[in-house]
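Complex shown without one protein chain; remaining protein chains in place.
The first chain written gets the first letter, and so on, giving A, B and C; residue counts start at 1 in each chain.
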Amino acid sequence: MSAQAQATTWKTVESGPPDPMKFLHPLAVKNYGRWKYHERPRPGVLKHTAKSGDALYTVRAGTTRQMTVDGVRRLCNLADRYSDGYLRFTVRNNVEFLISNPGNVDPLIGDLEAIGHPVGATGNSVSAIAHTQGWLHCDIPATDASGVVKSLMDELIDEFKREEMPNRVRLSTSCCEINCGGQNDLAVIIQHTRPPRINHDILNNICERPKVVARCPTAAIRPATVNGKPSLIVSEEKCICCGACFGACPAMEINHPEHSKLAVWVGGKHSNARSKPTNMKLAAFGLPNNPPRWPEVADVVKRILRAYKEGGHPWERLGEWVDRIGWKRFFEATGLPFTKWHIDNYRLARVSFNKSAHIRF
Amino acid sequence: MSAQAQATTWKTVESGPPDPMKFLHPLAVKNYGRWKYHERPRPGVLKHTAKSGDALYTVRAGTTRQMTVDGVRRLCNLADRYSDGYLRFTVRNNVEFLISNPGNVDPLIGDLEAIGHPVGATGNSVSAIAHTQGWLHCDIPATDASGVVKSLMDELIDEFKREEMPNRVRLSTSCCEINCGGQNDLAVIIQHTRPPRINHDILNNICERPKVVARCPTAAIRPATVNGKPSLIVSEEKCICCGACFGACPAMEINHPEHSKLAVWVGGKHSNARSKPTNMKLAAFGLPNNPPRWPEVADVVKRILRAYKEGGHPWERLGEWVDRIGWKRFFEATGLPFTKWHIDNYRLARVSFNKSAHIRF
Amino acid sequence: MTPKSSTLENKKGAGQAKSNGGFLHETPLLDRLETGPWPSFITGFKELANRTHSTMLRGVLDQLEYSYETKTGYWKGGTVGVRGYGAGIIARFSVISNKFPEAAEFHTLRVQPAPGLHYTSKSLRDMCDVWEKYGSGIIALHGQSGDIMLQGTTQTKAQECFDELNKLGWDLGGAGPTLRTSASCVGPARCEQACYDTLGVHHKLLTHFVDLTHRPSLPYKFKFKFSGCPNDCTNSIMRSDVAVIGTWRGDIEIDQAEVGRYVDQLGADYIQNSVVALCPTKAIRLKGREIEIDNRDCVRCMHCINALTKALSPGGDRGVTILVGGKGHLKVGNMLGSMIVPFMKLETDEDMEKLVDFGTRMIEWWADNALDHERIGETIERVGMQAFLDGMGIEPTIDMVEAPRDNPFFKVEY
Partner (left out) sequence: MTPKSSTLENKKGAGQAKSNGGFLHETPLLDRLETGPWPSFITGFKELANRTHSTMLRGVLDQLEYSYETKTGYWKGGTVGVRGYGAGIIARFSVISNKFPEAAEFHTLRVQPAPGLHYTSKSLRDMCDVWEKYGSGIIALHGQSGDIMLQGTTQTKAQECFDELNKLGWDLGGAGPTLRTSASCVGPARCEQACYDTLGVHHKLLTHFVDLTHRPSLPYKFKFKFSGCPNDCTNSIMRSDVAVIGTWRGDIEIDQAEVGRYVDQLGADYIQNSVVALCPTKAIRLKGREIEIDNRDCVRCMHCINALTKALSPGGDRGVTILVGGKGHLKVGNMLGSMIVPFMKLETDEDMEKLVDFGTRMIEWWADNALDHERIGETIERVGMQAFLDGMGIEPTIDMVEAPRDNPFFKVEY
């Protein structure tokens, strides 16, 4: 039966997301909405106790996110053996096994580690790095997110397995300035440093010019005739290298093997615990895009996490630690240089200026 | 000798501000830069002690600011009698007598009060209201600042004479949105609520049109031909009633006897003590411009000061008090209505949104 | 089909994959991502390719190696879809297919998982089986928006692959200018802090809007996310246009006996310094072995509850607060959502209808007012909060702002 033929026989059911209840562990169904508290018997393991008295154990382990049917089947095997066939994933691509029998916890951990899945990421650990597509799949990446993550996690795995940081630490990486990885306590993001070169040969064929012009936040793009054909040109002065035009039109070639660099951001926070959520701030930029292991990035990330681990008070998220000690001490403690480009010059810049005589010496 | 003739005989000395040392009290000269501490023996009186052991007393009293030669001479008489002929004024238009003989303090206070100058404004008092020109002199005012101040101070004079507020309280009033009175713990400022009516008859004769167009922050003004003559028109939708055009061109008539209203602002702070300096925020608007006594304004001002006096902790400036209790409680405590226009919709609006789930019920 | 070998045997397989076998070409740069303790996606890919002899996978590895060499990406977009849908498949064609013809196509199906990302092993295995048949066998669990990403199919296989998945109960997620796949935290399924049914609300809302997910008809993407409490484990405040976050009115519930036990266990000092002192509004005090909370001043930050989870819980009158306008860096810089609905009950079907109605009107308002490629947060910023509140018929409240405006530049209706 040809694909086409089969296709016509099945009428699509537009179901949206499946009903979650079908996939929940029976103890989760039974105690749904009636959990009382949780404990962390050891790193990587949670014990949730319900008002009914039931206890549900969770074992959490790292994955590559970019998995394969083979890898997934291996996790299914473990779920069948230890967690009544139930498993879930966290928003950070860790896998979780929900276990009713406490005796299964240790053997599962053993098996997980044996097939290369580190157990951890609970409590005050460095959890897995949220990441994006990179060269593997995206059409606009300037680096490979999975590779950066693998390289970094090789260095951070001990902190993944321990709970020794002042509070949880969330990292992300993104392969272009769009930052699909989202913000985090620490984020590694590619950044363009040159305006797009325009591929005039193809632009007119593949792009709607007015749309590209409209996409630019600084009105840096304007219509022009190049080599007798209608095309676009970019004002180098106005362009802020955001790459928005490239998303709209592949002829706006902003990626560059040398000039797209990596930047490290710190202090993003979404939780409302204690302080309000905050946007992350620029810590370091201009780091070379150096596959396959990006050692310069790892160096900066480790410096920051080391300083935070040493200086942070209990419960202080990375950004809260910096707020307490002040950015001056952050740059001192990490040895990172402060440059004029760390000063905002975008649309809300004034808000970030030190509008006071408050100063640390 | 005619004015003209005399004029030519004198060659202007472009001296700038006079040398301050000539005007300083001898004890101030002697102990210049070597003061040790100060005390406040009673409201309106400061005692500064120098490292040398010298003590200099200051008696501070309110004035009308808009004084006359007669009033100034009276103050000079008092200075001659009690303060060795030395007096100064504060940045808030209070007069200060610098006294070397402590025995002169009380008699001076008696004489000051006898001629109608209230003594106070030190420490945690409500000092005199910084104010502006108003109908008495400015070319763009929509109210009279001196009159508003007189009406308010009649009601606040007890707090001027006492030191019973949580911290010092600074007020200002301004007769147009330009706000020459500056910001303060509490400010009363006129506010336009309608776009300018354009006086097309005179516009072309008295204004440089491109300059007026350039003055508008929202590009609401554009050139147009009205009644066959080049003039300007204003987009009602874009106009934010800021009055900037009126400053550039009197034909942009923004003032209106009914539609120019009074607004009350709170929480401005310049000092760096404790918290960083802050811009003041809108508390109430749309209050009638109701000369000669503006009772509606006084009502709002007193409500706010009363709530602050009751609720503020020691050293908390008005804005710091609100920050601690939250704006929700501020509006509750003062009984002022919160409206959608209290929400910023200008260029940095987003910064003021509650970007969190933090909420008081 | 499914290899029946045990996990440990599979592990052996994974180990072997570190050599490129006979099937794959040399990938010296990628191979360097096979060292080190963290699991390697390259090892996984190679293992899979060597087992399945997927030429697409070989081509993709070759092109990826080339990307590592040249520091350049080589995919371009295009249009690949399934019948009736306008979104859900991210098409990828190689721009250097002359060089790597095996990698000519490499499309991704975005599949919506169940809210909370829960699975049975059977459901995953069934999916794997379909995917191995119609695709490369690469699965990302999950994409940053929450989709299962089945990466690597061709135009010819896409429809059939989807049909098989659809038969198993899966549907595609969003892409382009659609209502996107949502994320919800584990919530009531396993968390004591959940203030509403994140999974249920996610399921109902996304099912209601399924048409908007499949057919691009919006100015740009639109995302909901669901967090059961202000800890916001889905990062909804920055990563969604509409963050539905659990909260409560009334008083925090206190079990003073447990407080006493915490004092014994952690010490009063710890509680002073790491709980009481960190309350953002100083609303909480430790008195001996008891805790006192001034609930009028509590801003529902969760900190004390997180720290003393056995002793403190969110109050009983639960519901949600809704923040609107979050999004990523693009063009304007990161935006955090801001409070639009201070409190809304979300328990009954009627409550749910209110949320659906709210969402519908919001999307309509946005569709009417947005410029092309403008997220709702940007639209609100451009037209002003007032226009948004008016358009939505929402009462303004002080909860929406940190402070009232600091400029006089507004014009009240007259």
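Here, a contact is a pair of C-beta atoms (placed from the backbone, for glycine too) under 8 Å apart; a residue touches a chain by one contact, two chains touch by 3 or more.
For clarity, every value in this text was computed on a predicted model and none was experimentally measured.
From the list B:Gly62, B:Pro196 or B:Gly319, which touches the chain that is not on show?
The single option touching the absent chain is B:Gly62.
Contact with the hidden chain only, please: which chain B residues?
3-4, 6-7, 10, 12-25, 28, 32-38, 48, 56, 58, 62-81, 85-91, 93, 95, 98, 111, 114-118, 130-132, 134-144, 146-147, 150-151, 153-154, 157, 177-183, 211, 214-215, 217, 242, 244, 247-248, 250, 255, 257-258, 260, 268, 270-280, 289, 291-293, 313-315, 346-348
Tell me where the left-out chain touches chain A, residue by residue.
177, 189, 191, 193-195, 217, 239-242, 259, 263, 267, 279-283, 285-286, 322, 324-328, 331, 338-346, 349-350, 352-361
If you put the missing chain back, which residues of chain C would it touch?
Residues 329, 333-334, 406-409 of chain C touch the chain absent from view.
Everything that follows uses one rule, which is that only the chains that are shown with their structure count from here on.
By CA centroid distance, what chain is farthest from chain A?
B
Measure off the straight-line distance from the CA centroid of chain A to the CA centroid of chain C, and report it in whole Å.
11
Could you work out how far the Cα centre of chain A sits from that of chain B, in whole Å?
50
Please set out, as single numbers or ranges, the residues of chain C touching at least two other chains.
Counting only residues that touch two or more other chains, chain C contributes 230, 232, 237, 245, 280, 300-301, 336.
Show the residues in chain B shared as contacts by 2 or more other chains, in ascending order.
Correct list: 350, 355-358.
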